[in-house]
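I have placed the structure first, in the form of structure tokens, so that the comments after it can refer back to it.
Note that one protein chain of the assembly has been removed; the remaining protein chains are unaltered in position.
Our next item is chain A:
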Amino acid sequence: MTLSLEIKKLKRTGYFPAFIGAGFIASAFPVINMLARAQTFTALSGDPLTILMDANWQMMAMINILICVCGSCIMYHTEYADNGLQKMDVLPVRSGALFITKFVITALILAIIIVMETAVLAGCALHWFPGRGLSLWELLKTAGFQWLITLPTVMMMLVIASAWKNMWISLGIGVILVFALSILPQDLLILNLCPFSSPYQTYAMAVQNDRVSLFLILCPVETPGLGLLEMFYQKIRRCVQ
């Protein structure tokens, strides 16, 4: 029930259109890239999905992270703008449950846009790399991996957005983190595992560096770990309010 209520709260906020729009922009990127520089990529040897991911994923991941930043800010701006969250606080509903539901909604819509993006990459592979083989299993593994490693970023951004009533502060912090972590060296493992940095990793890159299991273990641990920060924040908020 909380899920349907949280979805209802997002009515007319532009949240879902923003995610779908970002999904379209990110999906359009590999198509435009291939239209402009097809020969550069088709001349490369190897798995077409890996070639396409290497060529496009950095930009696509950045769009995904940016929409998660904006989405989280929209969610909490809706709560704070007219004190809606204060009303929720005086109703018999656990604020932790509301936060987790927001995370679930963002994770689900993110899954939809990642599936959309992977489908477009598959379409590009079939169109520009005919006869070079494309496995559905590989596609599913890639989409699942990219989704899973983006979840800590989603969680962290929701924690940030919930902490500031002024949406511009959360948005500013989010955007600074997006750009700060994208310019840091990507070969440092510890940085690769950080929220806002991990989504830039690709499945092929992780396989090559033998880090798939590391990401598959750490990201699902990191996500609830960051969620605990929110629970702690909600506890201290009651003492200082």
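Here is the rule we go by: a residue touches a chain if its C-beta (ideal position, glycine included) is under 8 Å from a C-beta of that chain, and two chains touch if they have at least 3 such contacts; residues count from 1.
The criterion applied here is as follows: contacts and distances are computed from a predicted model.
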For the chain that is missing from this picture, which UniProt protein name fits: "Spore germination protein GerPE", "Response regulator transcription factor", "4Fe-4S dicluster domain-containing protein" or "ABC-2 type transport system ATP-binding protein"? "ABC-2 type transport system ATP-binding protein"
Touch assignment to the omitted chain, from A:Thr13, A:Thr42 or A:Gln58, lands on A:Thr13
In the full complex, which of A:Ser27, A:Asn56 or A:Thr78 touches the chain missing from this view? A:Thr78
Touch criterion as defined above, residue of A:Arg37, A:Lys87 or A:His127 at the omitted chain: A:Lys87
Under the stated touch rule, tell me which residues of chain A contact the chain that is not displayed. 1, 5, 8-9, 11-13, 78, 81-87, 89-94, 238-241
